[in-house]
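Only a single protein chain was left out; the remaining protein chains are all shown in position.
Up next, chain A:
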Amino acid sequence: MPLLNIRNLTVRFATATGSFTAVDGIDVSVDRGEVLAIVGESGSGKSVSMLAVMGLLPDTATITADEMTYDGQDIRDMSPALRRKLIGREITMIFQEPIASLNPSFTVGFQIEEVLRLNLRMSRGQARARALELFQAVGIPAPEEKLKAYPHQMSGGQCQRVMIAIALASNPRLLIADEPTTALDVTIQKQILDLLLKLQDDYDMALILITHDMGVVAETADRVVVQYKGKKMEEADVLSLFEAPKHAYTRALLSALPEHAEGDRLPTVSDYFEQEASR
């Protein structure tokens, strides 16, 4: 049985001009210890489907699904109290902009200890000790001093490490990372991805990685879901996806990688659709 299982998920937003379907009948499942990448461009609904799982969508969103279970429990009509036990403890999430995700008015130490005290009912002393341990686990240099630092005193890569430490605080079994390295430099991106994979392995978590970058997919994923305009285009293990992409859209995404440029022009996704149409 998969850890998280979603069947036929649809998310609609009520807008001034009528209803807009952001996610249209998506199936997603992830097993224990697995790294799943969800790839797509902006507007493909890749973040929205995961926000629906987390219950982070605004009231204008209507979420329907045939099945939405975590570890066998149905999350659709779970009571808010039960849901709070799950979200933020068993399932945690990190976001694209690490600096914006942290509160600028409090030290990072306070913010991680807050999670430990409120969510896990730790005492101040226990929380301080565990925070230090987590900072060490995510590789923050001079962790004791950094606990007293404010987010603006740290680099983007370090803030993302803090976010990862906060997400790991409750020993989650599923970590959802929404474009965790998009705001970061390549060298820092490499460090953060290596860290996520190492922690995923150490803690035997399931990891869902949302990204638009095929390079990130190639370096991290076990299995890949390709999404376009709210629909699933293709699902495959990472090797078959790169070796023999089945869907035209996947081929288009892969050919838009600058290293796959043939001659002077980069093929774009729309070129690809024209080509497929004229076939």
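In this section, a contact is a pair of C-beta atoms (placed from the backbone, for glycine too) under 8 Å apart; a residue touches a chain by one contact, two chains touch by 3 or more; residues count from 1.
Methods note: contacts and distances are computed from a predicted model.
J.: Leaving aside the chains on screen, match the unshown one to its UniProt name from "Cysteine desulfurase", "ATP-binding cassette domain-containing protein", "Cytochrome bc1 complex cytochrome b subunit" or "Ring-1,2-phenylacetyl-CoA epoxidase subunit PaaB".
T.: Options "Cysteine desulfurase", "ATP-binding cassette domain-containing protein", "Cytochrome bc1 complex cytochrome b subunit" or "Ring-1,2-phenylacetyl-CoA epoxidase subunit PaaB" narrow down to "ATP-binding cassette domain-containing protein" for the missing chain.
J.: Using the touch definition up top, pick the residue from A:19, A:171 or A:268 that touches the left-out chain.
T.: Among A:19, A:171 or A:268, only A:268 touches the chain that is not shown.
J.: Looking at A:27, A:41, A:97 or A:114, which residue reaches the missing chain?
T.: Among A:27, A:41, A:97 or A:114, only A:41 touches the chain that is not shown.
J.: If you put the missing chain back, which residues of chain A would it touch?
T.: Considering the whole complex, chain A reaches the absent chain at 33, 41-42, 155-156, 185-190, 201, 212-216, 218-219, 222, 237-239, 242-243, 252-254, 256-261, 264-270.
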